[in-house]
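Notes to accompany the following structure.
Missing here: one protein chain of the complex. Every other protein chain is in place.
Here is chain A:
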Amino acid sequence: MEGSGVGGSESGSMSTVSRDDNMVVSSEDSSCPDESELELGLGLSLGGKSGGFKMHQLSKGGQFARILTAKDFPSVISAASPSSSSSSSSSSLSRANVTAGTKRTADSVAAANGSSQVVGWPPIRAYRMNSMVNQEKNLAAEGFNSTMVNHKSETSMVEKTTAGIGKYQNNGNTKLRKSLFVKANMDGIPIGRKVDLNAHESYEKLAKTLEDMFLKTTSSVNPTGSMTLELGAMKKITRPSKLLDGSSDFVLTYEDREGDWMLVGDVPWEMFLSSVKRLRIMRTSEATGLAPQLQERNQRQKSYVPTHETLPSLKTFAETKSAIRDSMNSWQMGMMVEMSKPLCNSECYVRP
């Protein structure tokens, strides 16, 4: 390591000026100066400096969790590579769920969302991920909010009333009701949404929101061939109010805490809120297995119940629905008819 150029003023020779020296200290940053490179990155909260503040610590000092890498994605990486130790990863992940509000693990966010992630991918900074977690709670609320407010005049503002959509704290203002966001998907549409159940008071309102989300918003995604068919099929369902009253080709279902798929509307609203995990607008033809499933629940072990493919069909279900189709013009009425059927005994509704 020569420092020939450094302090070369004494030696009096031009050749003592070191290009290396210059390159090291003079290369200019080509990125935007002001906001700098706010590239994003997700970061695992790895603990602070020794003797420093409290951040959650991972198991080994100086080590960090490697949860999954692309090596676990055989389709992506062609070359053979050693498998990294993932034994520590799951425990680290669960510990990583504790946040100190600093470089919190975005991987725990991923785990909460139920998707397995490659470490550090997509390349989003931890800071942004932290903010996103808090944003998510307001994401669907925003969508809902704007739909609601569009009906009001431009000049009227939301007064300080209840409403209570979303959750925020504002320097001592009353903390409003928490959000309860669940995912909602509709068969044939890859675009899922999230909906705040606590922003609705009834099945009817929920259904209306879902209809707005899935039928009224035009997708700007270029559909693939198969998707075009689905969209086309969807467009035949013209009257939104009939979407979920049993009169359309779709029915609203939900997955409860035990992993079972149930028809929405069977239980009182509050009870529904306490057990729903996610929603699915299912094609009627595929929703036919829900009745016997309920009856079998008490004898079955708790396990995740897969989707419609494994459920036996039940013709009477569809037939019953078509029978009431013409006489019903509201979602709730339709569901009340469903409720009258002996779908299960009262023990189903007992929750520990």
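Here, a contact is a pair of C-beta atoms (placed from the backbone, for glycine too) under 8 Å apart; a residue touches a chain by one contact, two chains touch by 3 or more; residues count from 1.
As a convention for this text, contacts and distances are computed from a predicted model.
Colleague: Out of "Phosphatidate cytidylyltransferase", "Phospholipid-transporting ATPase", "F-box domain-containing protein" or "McKusick-Kaufman syndrome", flag the one the UniProt entry gives for the chain missing from this complex.
Modeller: UniProt protein name of the non-displayed chain: "F-box domain-containing protein".
Colleague: Tell me which residue among A:A126, A:L252 or A:M282 touches the hidden chain in the full complex.
Modeller: Final answer for the missing-chain contact: A:A126.
Colleague: Considering the entire assembly, which residues of chain A contact the chain that has been omitted?
Modeller: Spelled out for chain A, the touching residues are 1, 3, 6-9, 12-14, 16-32, 35-36, 38-44, 46-49, 52-55, 58, 60-64, 66, 69-71, 73, 75-79, 81-82, 84-85, 87-88, 100-103, 105-107, 109-110, 113, 115, 117-129, 131-132, 135-136, 138-139, 142-143, 145-146, 149, 154-161, 163, 166, 168, 170-171, 173, 183, 185, 190-194, 220-222, 224.
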